[in-house]
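Below is one structure, written out as structure tokens, with a few remarks after it.
A single protein chain has been removed from this complex, and every other one stays in its place.
We just call them A and B in the order they show up, numbering each chain from 1.
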Amino acid sequence: MAGTVQCELCPTECVLENYQVGGCRTRINKDGTLYSLVYGKPCAVAVDPIEKKPFYHFLPATKAFSIATAGCVLGCKFCQNWQISQASPEDVDHQNLPPADVVRQAMFYGCRSITYTYTEPTVFYEYMVDTAQIARQFGVRNTMHSCGYINEKPLRKLAKLLDAADIDLKAFTEDFYSRICGGRLKPVLDALVVLRQENVWLEITNLVIPTLNDDPKKIREMCGWIVKNLGPDVPIHFSRFFPYYKLKDLPPTPFETLKDALKAAQDAGMRYAYIGNIRTEAENTYCHRCRKLLIERIGYHVQQINLTGGKCRSCGTAIPGVWS
Amino acid sequence: MKKLRTILAFVAIVSLAAGLFLRQDVRVDERAVLVELAPDAAFSEKAGSPPHYRSDRGAAAFNSHDVRPETRGYAGPIKVLVVLGSDGRIKGLKILSHRETKNYVYYMETPAYLGRFVGKSVYDRFEIDKDLDGISKATVSVEALARSVRDSSRAVAANVYGLQTASEGHVSAGSWSWLWYALLVLFGGTGYVLTRQDRRYLTMRDISLVAGMLIIGVYLASPFSVLHLFNLALGRPSSSLLWYVLVGSTLASLLVAGRFYCGWLCPFGALAELVGRVPLRKWSLPVRHDDRWRKLKYILLVLVTPVVFLSGRVDYGNYEVYITLFAVHGNAFAWTLTGLMVIANVRVPRFWCRYLCPVAAVTGILTRQEPAYVSRHDCPMGNKPNPDTSECIRCNRCLHRDAPAISRS
Partner (left out) sequence: MTDQNKSTLLLSGASVLVLLVLSSNVFLDDYLAGLGERARRRMHYENTIQKRGLDLHKGMYWKEKE
């Protein structure tokens, strides 16, 4: 009788019997060995502006070659990509795209970076690591958008290959993470600290959902934690929630709530706070010293950049980020 | 027979005591949780059917797995200790054990989540995403938890507090079922007494058998079973009047009239006899062969008794075909056995009764010897001449007042 295995990639640490697939739907135990089902089999491949990931302080106005496979470690009830993240790999169409071909295509389309995104890159860890290694060799940068629900060992290894990461800090309570997402908060906070230690450029996204995680006190607490543990330079993107997937009964986030969140971040000492998916000034980057406009954005389109050598053109302050 | 009595008594008493001793760890753990949930209350020993603790304030506490062992989550049963008030509302609960993926369900075990169950009544729906929150990635587990708490609470509320809820299993014939049973006992008993005097009343037995099959079997679905005796021995009497009438009358009749139940009331015995009357050739079996195999039912009983008493699980000892048939409840093996036991009667009338029935075994062991039952060619049990009375079901065909007394061999 073939043995049981325990996966140690993400904090869920599923114990799998023979032929059993993990909670992320992408890893399987066959005859006592754990395999990935999605290596080289992305279900989403596209070229996007890097601002969409969203990265505002990393190689602005460049293109990111974005890939994802099906599956996810969590099950957030508000997931915007649930059709592929909550699907099993055998349920969606995929292409055959080995790691070398990913890099080849990225370069062919003139992308300065490859972004592992859309669903959850943790679930295609092996694919991501092999691709990232080849990308490095060819000077293509590696970035990911993840929920940060990954164990420390694999994260540290991955971080050595990553140039930037956008992590979803979905809420600041264990209650939200377990009830709404099917996970825990603490591993995400730990992952943020690890990425910081490994000098990966960090940006944080927070989807503000009315009644679930819009408590201003909690948002202030969260921003305070970020400033204290990751520093005031980490940009935060507050996004507007739209009713979707399993949370169709909630209203879209009022603009006021997002403005309050922005203020809470600034009051906590965060230098760069943005509001995503609403056309306002809060999409622009302003120098944290002299408040002059550094980068003007309309949606994902960059209108002007007022930086030289990573410094503010007006006052010369070094602006946190990766500019070349 | 005396030797058998001794063996069975020994096995029963030893395994009963051992079982109580072995299960006391579980009781200790459960008591520790009771102290957590209701620090000011004093709880009695676990007893009754379904098994539960009673508090000095009238609340009932129970392990959901004891009451509804068949409820399962993703990887196994989720055992919950529940404290239920006499108003049918949950006063407190705690998960004792489970086998689900720890990191998906750890929130399910927290007071924050379980607190939503407190105050719920047995009349509530206990439906995820309706009156209870779901937990992402733990749907199967949470649904099993809700089902487990709801069904076991409803069973306890029905049996202990008399609160009837719609989903409480099959609705029995109602509060008059005990009366139906009592009337049948009266009719059969009268027939028995009369036929002991005069063979002309023997048609009453046929009527009693058919009535037993229809009323006790089909309508009430409550034949006498060795499981009743197991529950009694484990200190878990039921709270329904029918149970008391059933068990009481059978034991009483056993004292004065031996296996009267078997010959006049048992619904499966009736079915077996009726099928046996189909005019097809019956197998002719040598006496030695028949004698040897009749011991089988005692062997099965001696085997099953310690399993039940050691584990404390009466459902482990359920192999009686009339339960499968009339309660319509059993797996593929049970139904195969039942079908076989019905058809076998065509060749050997009362096949199950002769060779396999545990009730036959128990009543046989406890019955007095009555040498006046000499047996005849038309004995429904196919007994040899001057059989041991343990095999006699008191049909009263062979007994007449002027039968000569025969000394026992």
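Here is the rule we go by: a contact is a pair of C-beta atoms (placed from the backbone, for glycine too) under 8 Å apart; a residue touches a chain by one contact, two chains touch by 3 or more.
All of these numbers come straight from a predicted model, not from anything done at the bench.
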| item | value |
| --- | --- |
| Residue among B:Asp56, B:Asp198, B:Asp315 or B:Glu370 touching the omitted chain | B:Asp315 |
| Of B:Gly76, B:Gly162, B:Gly248 or B:Pro385, the residue in touch with the unshown chain | B:Gly76 |
| Interface residues of chain A (partner: the chain not displayed) | 3-9, 15, 17-21, 27-28, 30, 32-41, 89-90, 94, 96, 125-127, 129, 151, 153-154 |
| Where the missing chain touches chain B, by residue | 69-70, 72, 76-77, 283-286, 289, 293, 296, 300, 303-304, 307, 311, 313, 315-319, 330-331, 333-334, 336-337, 340-341, 344, 347-348, 351, 355-356 |
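What we mean here is this: only the chains that are shown with their structure count from here on.
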| item | value |
| --- | --- |
| Distance from chain B to chain A - Cα centre to Cα centre, in angstrom | 60 |
| Residue numbers on chain A that touch chain B, as the complex places them | 11-15, 23, 74-77, 174-175, 178-184 |
| Chain B to chain A touching residues, read off their complex | 101-104, 106-107, 112-113, 133-138 |
